[in-house]
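With one protein chain withheld, the remaining protein chains of the complex are depicted in position.
After this line comes chain A, so read on.
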Amino acid sequence: MLSMTNISKVYRSEMVQTNALRDFNFQVNEGEFIAVTGPSGSGKTTFLNIAGMLETYTGGTYQLDGIDVGRLSDNGRAELRNQKIGFIFQGFNLIPDLNLYENVEVPLRYRGIKAAERKRRIERCLEQVGLGARAKHVPAQLSGGQQQRVAIARALAGEPRFLLADEPTGNLDSLMARQVMELLENINKDGATIIMVTHDPELARRAQRNIQVVDGQICDFKLYQGGLEKQRAGAEV
């Protein structure tokens, strides 16, 4: 479903060349919950940005649902991103002028969804994250945890197949972090594939698969038995 083969990303300046990713090979199957860990500067966010088509890559092949991302134009990538990918950022990245309803509406507008359908989805997603009653509030009136839940609602509203989360609990206290994590787990159970970058080993352990990125490469690969295997076995039974 998501396949990266020998992906490399090089940042060049006049003086320095930085290899952010090198021979990065990665496959993701439908319904997985994957945690990406690694030290700062290891290339986790670069990987996530490339996976979300927010950045282009220097070499290799990246296929998303069988579509060769490298062959797409910028607008084509934007359309694919809009249709298939939801983002959750560490800094929430809500638009401060817009209320919660309007924030969640942003990706739906770009997809050209009709007003009635937008309303239905927004209300459903805000209810799902427990903020249905605060749709008219602006982000500044919410706590960090609530803002992150709005960001999750925004990501969910587009009904994406992939949810890419970049340290979604990084700015939250432990209680709120747990709540957000539970929310992500529920979303994963509902069928969304989640790739989450995190520094928190406890959160990483709760994912079905954990990969570690060091110096722009995957250095360890563990499949957690309690995760995808069990899910598959259950499905086969």
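Convention: contacts are C-beta pairs under 8 Å (C-beta built on N, C-alpha and C of every residue); 3 or more make two chains touch, one makes a residue touch a chain; residues count from 1.
Throughout what follows, contacts and distances are computed from a predicted model.
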Hidden subunit of the complex - UniProt protein name among "Phosphoribosylformylglycinamidine synthase subunit PurS", "Organic solvent tolerance-like N-terminal domain-containing protein", "Cytochrome c oxidase subunit I" or "ABC transporter permease": "ABC transporter permease"
Listed residues A:Arg109, A:Lys136, A:Lys189 or A:Arg205, member touching the removed chain: A:Arg109
Omitted-chain contact residue, chosen from A:Asn49, A:Gln146 or A:Gln212: A:Asn49
Touch list for chain A against the chain that is not drawn: 45, 49, 52, 54-55, 74-75, 78-79, 81-83, 87, 89-93, 95, 97, 106-107, 109-112, 154, 158, 166
